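Structure in structure tokens, see below.
Missing here is one protein chain; the remaining ones are kept as they sit in the complex.
Take a look at chain A:
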Amino acid sequence: MAAGPYNYSYIFKYIIIGDMGVGKSCLLHQFTEKKFMADCPHTIGVEFGTRIIEVSGQKIKLQIWDTAGQERFRAVTRSYYRGAAGALMVYDITRRSTYNHLSSWLTDARNLTNPNTVIFLIGNKSDLEAQRDVTYEEAKQFADENGLMFLEASAKTGDNVEDAFLETARKIYQNIQDGSLDLNAAESGVQHKPSTGGRPNPLNTDQQPSNEGCRC
């Protein structure tokens, strides 16, 4: 194809992590479809969502990996952290247990991603103010202590959902601009100009979307 079918210049890999039932899939659905999914089934392993956004005039495709929160999938989902440019760590402001587990999720995120991965803490279900179990100040302090970006959001109302995804992308883009994120690094989680570049893994280089020719 002459012009190249892509209308974006970067792909950022995001991963959404957190306890079961905090609303990870709903946040993703709200972000990609701008709709609230009331009866969301349990995620098996990992599901995907994509959306093209614009940061500083650059079109960026967000490839979002929405992981299963169930403990039994933990071993499998740990395999998917690798190569994430951004990690959205979600807890439920109405359930303190989901907040208490954050340190465990943060350990995984730190250990299984690269040092430049932007970690964004999201306190979901901010619309349920009456049932609040975790204060904003408390979570904000936790975020500051661990160098995380933080917002309270609502997948139901859509409040702050865009901001959380976009702020993460802006931070990643800033890291690219100031050179702290090396695009050539194997697991940067960022792919540049997919029409010319390639996916980092050797198998998929053969299976480029742009590949029109016979692979046999």
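Throughout what follows, contacts are C-beta pairs under 8 Å (C-beta built on N, C-alpha and C of every residue); 3 or more make two chains touch, one makes a residue touch a chain; residues count from 1.
In this text, contacts and distances are computed from a predicted model.
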Per UniProt record, name of the chain withheld from view ["PRELI/MSF1 domain-containing protein", "Signal peptidase complex subunit 2", "Glutamyl-tRNA(Gln) amidotransferase subunit A, mitochondrial" or "Protein FAM114A2-like"]: "Protein FAM114A2-like"
Option touching the unshown chain, where A:Val46, A:Leu128 or A:Leu166 are the choices: A:Val46
Of A:Arg82, A:Arg95 or A:Lys140, the residue in touch with the unshown chain: A:Arg82
Touching residues on chain A - with respect to the absent chain: 1, 3, 5, 44-46, 48, 50, 63, 65, 72-73, 75-76, 79-80, 82, 199, 201, 203-204, 207-212, 214-216
